[in-house]
Each structure stands twice: as structure tokens, then as C-alpha cells.
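Can you keep this structure in mind? I'll have questions shortly.
Left out: one protein chain. Kept in place: all the others.
Naming follows writing order (A and B), and every chain is counted from residue 1.
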Amino acid sequence: MKLVLAVIQDKDSNRLTDALAENNYKTTKLSTSGGFLKEGNTTLMIGVDDDFVDDVLNVIRDNCSQRDQMVAPISPMGGNADSYIPKPVKVEVGGATVFVMPVDSFFKF
Amino acid sequence: MKLVLAVIQDKDSNRLTDALAENNYKTTKLSTSGGFLKEGNTTLMIGVDDDFVDDVLNVIRDNCSQRDQMVAPISPMGGNADSYIPKPVKVEVGGATVFVMPVDSFFKF
Partner (left out) sequence: MKLVLAVIQDKDSNRLTDALAENNYKTTKLSTSGGFLKEGNTTLMIGVDDDFVDDVLNVIRDNCSQRDQMVAPISPMGGNADSYIPKPVKVEVGGATVFVMPVDSFFKF
């Protein structure tokens, strides 16, 4: 048994928990925030038998990898909104930081 | 030293933390939610010397085991409320998922 701790972006949270549930992996979700960038993130705890750790890691990678996304920039305050056509900019979203932790023993009551 | 992580139902949380406190076990409570069923749950972290892990597990089992409870069902929307006598139904409540984690070292500052 291992405990997988995955720190991911809020926006990827539902997709990942759905994908894990489809594969019968149960997750517990912790509300967390990044101390460094203050951005909202989520930490998932997933208890999993040793043989399935690689599969769980694959599901996390498939659903949360860092990727580029085109977003409309925020309009500048006080600018001439009529003449301003915002150009989409490329930002990186997603990403996962994953710790696989050993478990001494596991119980269901 | 071990770190016991117990994922339990919200409704069992106060009873368990009280029972643990009576036995001088300090707990830290994490707000969590189940990714699978979306129900509110709570995760407790309990740091405990190796010799007391079994005792902590017993306290968790005594206070959080899965059990049957009779509950009044929700009245059907738009039904004839006057003639409707809700029959209590049996539901399972409680339950605990517990991970006992090894700890390399422990500090109090």
C-alpha cells in the first residue's frame, strides 16, 4: 500500500478525480494553497496497492500535465476599450507535484 | 513515531477528537472532501509513539465504525403530504479509512 499525494491546480481537480473514479481509485481532496505563488491548488490523497501506483501516476500525468493555453488578457483599466483588441497570450497551466509515500499499515473500519 | 491519517465522516469528527483528547492524543484536523462521493469528510492527523498505535486504532474503531442508522426519508416533491407517512429507512453511516505512516524524525519547537 502506498499513499499518493498529488498537488494539482484547482482547474484540473474534477477531471482528475473523475478519471481516477472511473478506474476505481478513491480519492480524498484537501483544500490547499501554494505558499509560493498563493494560487489556489488542491491536494489529492489516493491510497493504492503497490501494483497500481504506476497506473495512478499515468492517470495523473494524462489529466494534469503542464501545458500551454491561449487566454484573453485582462483589458487594461482606463484604456480606450473601443479601439482595444486583446491579443490572446500563451500561458502555462496545469502541472502536478506528486509524492509517493510508504504506508506501514492500512485499515477500514 | 507514526503519523496516523484517519479519513472519517464529518459527523463522527467531534466525538473522535474528544475521545482521543481524553486519552491525551493530540489531533490536527484537515478539511477534506471525498472525490468519489463528494460527501463532506474530515481527515485527522495524529502523531503517536509506536507503542500507542494500536490504542489509537481502537479509539478510531470505537467511535467511527460503519453502522446502520434509521433515518426519515425526504418527502417526495409534489406528493400529497397529508396522506404521506414517511417510513424510516436504514442507511449506513460512519466508517474510517486509516493509514499508518512511518515518520523519520519528529520535532517540537
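For the reader, a short list of remarks on this structure follows.
Methods note: a contact is a pair of C-beta atoms (placed from the backbone, for glycine too) under 8 Å apart; a residue touches a chain by one contact, two chains touch by 3 or more.
The model shown is predicted, which means the values in this text are computed figures rather than measured ones.
Think of the hidden chain as still there; on chain B it touches residues 1, 3, 17, 20-21, 26-31, 44-45, 47, 101-109. Residues of chain A in touch with the missing chain: 2, 5, 7, 30-36, 41, 43, 57, 60-61, 64-66, 95-102.
Here, only the chains that are shown with their structure count from here on.
Here the spacing of chain A and chain B, counted between their Cα centres, is 26 Å.
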